[in-house]
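One chain of protein is taken out of this complex; the other chains stay put.
Moving on, here comes chain A:
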Amino acid sequence: MAGAAGPGTGAGAAGGDGDDSLYPIAVLIDELRNEDVQLRLNSIKKLSTIALALGVERTRTELLPFLTDTIYDEDEVLLALAEQLGNFTGLVGGPDFAHCLLPPLESLATVEETVVRDKAVESLRQISQEHTSVALEAHFVPLVKRLASGDWFTSRTSACGLFSVCYPRASNAIKAEIRQHFRSLCSDDTPMVRRAAAAKLGEFAKVLELDSVKSEIVPLFTNLASDEQDSVRLLAVEACVSIAQLLSQEDLEALVMPILRQAAEDKSWRVRYMVADKFSELQKAVGPKITQDDLIPAFQNLLKDCEAEVRAAAAHKVKELCENLPIEGRETIIMDQILPFIKELVSDTNQHVKSALASVIMGLSTILGKENTIEHLLPLFLAQLKDECPEVRLNIISNLDCVNEVIGIRQLSQSLLPAIVELAEDAKWRVRLAIIEYMPLLAGQLGVEFFDEKLNSLCMAWLVDHVYAIREAATNNLMKLVQKFGIEWAQNTIVPKVLVMANDPNYLHRMTTLFCINVLSEACGQEITTKQMLPIVLKMAGDQVANVRFNVAKSLQKIGPILDTDALQEEVKPVLQKLGQDEDMDVKYFAQEAMSVVVQRLRKLDLPVKDCDEPSAPGADKNHFLRPRGPGEDAGKGPAYQLCVNPRETLAHPEIVGLVHFSQSRD
């Protein structure tokens, strides 16, 4: 109510800052305090608008104190607040006043919920950059120190993320203090704080002077890397990457490598996993010499670790590791020191290890060249193509292109084909779906002849799969194949087979014909569409199953743009008109919708529109009832539909009992 009265009373008081008084702060604060969380959240998300309305001065003196005082809200509201405040510098009067934002953010950085705290830290980091050097020392650094010596662990963990942003701009005396605080957090009593410190150790090391890195960071790193909790130790591995980049080879060897070696053999698999996971980064950070002397043996151990998790993580890194080796001598190292271990992994007991390896192993062929690939890698590929786990086979097939470049795919085709056929008939439909998606790629690499001979029948078989997702994927696959092999190929091999299905006794298969036409018409062009496809579609308008009929209407709408005006005018329109009179209301609806599209197109082609009954009407029908069918119109699913099994279909295909949409009798 005050809001409504505002404009009148405020008009006279408009002074320097304009219309502040239009919106008394009480009204705005009421909004921020609303009982309904959602409304409160909405208001907080528009906090910048409120601040703008208040002007910079009142934002500083009234809004921010209010916000600071009322930080006991739902975490969701607090999160939005923390985010907003990060972009508030302009609204409080620019960098000179940025420090006004610190008190609410400080409180937010101490709340329990991690997400809120992290966001507050992010905003603080952002704002720190907007502080002048003087303000940074006067306001920001004291805040960091307060947080770092807070009672509860939350404020101390938040502090860990703030050291690195204020350190570079602080004076030497302050720098020493900051380092001191960081040191004490690294040996904090609570593991949560030590984890936070360990996570930021690398970042902090980067902004320190090299001397301090050696004298202070390295001992901290050493301690954290031998912490009693493995959750802390594994974070030290991450820091290792950053620290290694800063040190000379000598220091690295003396100070960091003993720790890293120890981490690679840690008794906790989580730490070893981390080493495996960060292996490429570590490799780059320590340089080729240490990699050769230290990391390769460590990597070998990780590849034969007793925990499958570790082996899988290491297997994932095989390709990157090999790529990053110095080109000189690379082949020997891989052949002598890596490949024997890879061979072992191919027959690992754990399928995740095998599948991780399968996803990268093909990449080795480009590194090793043709001869080595044929002699050493090919047997492994072939073994994996026969693996009992479908994921392994899929990963090999999905990376065929790497091998194709080096040795051509023919070498593999003998084994490839059985593997593909087996996957294509896998009992799990997701496996079948995955292999369908690689078909266009395979077709491209194997060539049209091979494809016609071996794979075409598979592609057609998928069209009558009993899972809708497979049929759908199969239709899209056909389109991609046509794009690859051309119209002529389509006309000879695909289209006839698709069209034959229009007479299938199973209505789901008949509908598949329509779906195929929907996607193929564009790829095939006007002639084939008009001459071969259209007649079939039109004929299906008389189908006894309503689902087929309204899909005819949809198909006509879809292929309309490809047809010429004659076909539209003479053939499509009469059929749509007939369907528009259908006794089934869904058929009617889609027919009318299609009709309006067709009519529009005819208008665009600048032809006089004749005898069209109310083209603008179709929408009207929409409001009469809810439309239960979504875009995927497999069997009708809505509760409003009666369960009905077409007797003929039941006889012909007893295994398919769909919810067939049923022509409703109006009585």
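List of remarks:
By definition in this document, a contact is a pair of C-beta atoms (placed from the backbone, for glycine too) under 8 Å apart; a residue touches a chain by one contact, two chains touch by 3 or more; residues count from 1.
In this section, contacts and distances are computed from a predicted model.
Not shown: a single chain whose UniProt protein name, out of "Serine/threonine-protein phosphatase 2A 56 kDa regulatory subunit", "Aminotransferase ALD1", "AP-4 complex subunit epsilon" or "Autophagy-related protein 13", is "Serine/threonine-protein phosphatase 2A 56 kDa regulatory subunit".
Screening A:Asn350, A:Thr366 or A:Asn456 against the full complex identifies A:Asn350 as the residue touching the chain left out. Only one residue in the set A:Arg33, A:Lys370 or A:Arg430 touches the chain that does not appear here, and it is A:Arg430.
Among the residues A:Cys389, A:Val421 or A:Met460, only A:Cys389 touches the chain that is left out of the figure.
Among A:Glu137, A:Asp230 or A:Glu522, only A:Asp230 touches the chain left out of the display. Take chain A: the residues that touch the chain left off the picture are 1, 3-4, 6-8, 11, 14, 18-19, 22-23, 27, 31, 39, 46, 48-50, 52-53, 74, 112-114, 152-153, 190-192, 195, 228, 230-231, 267-270, 300, 304, 306-309, 336-337, 340-341, 344, 349-352, 389, 391, 427-431.
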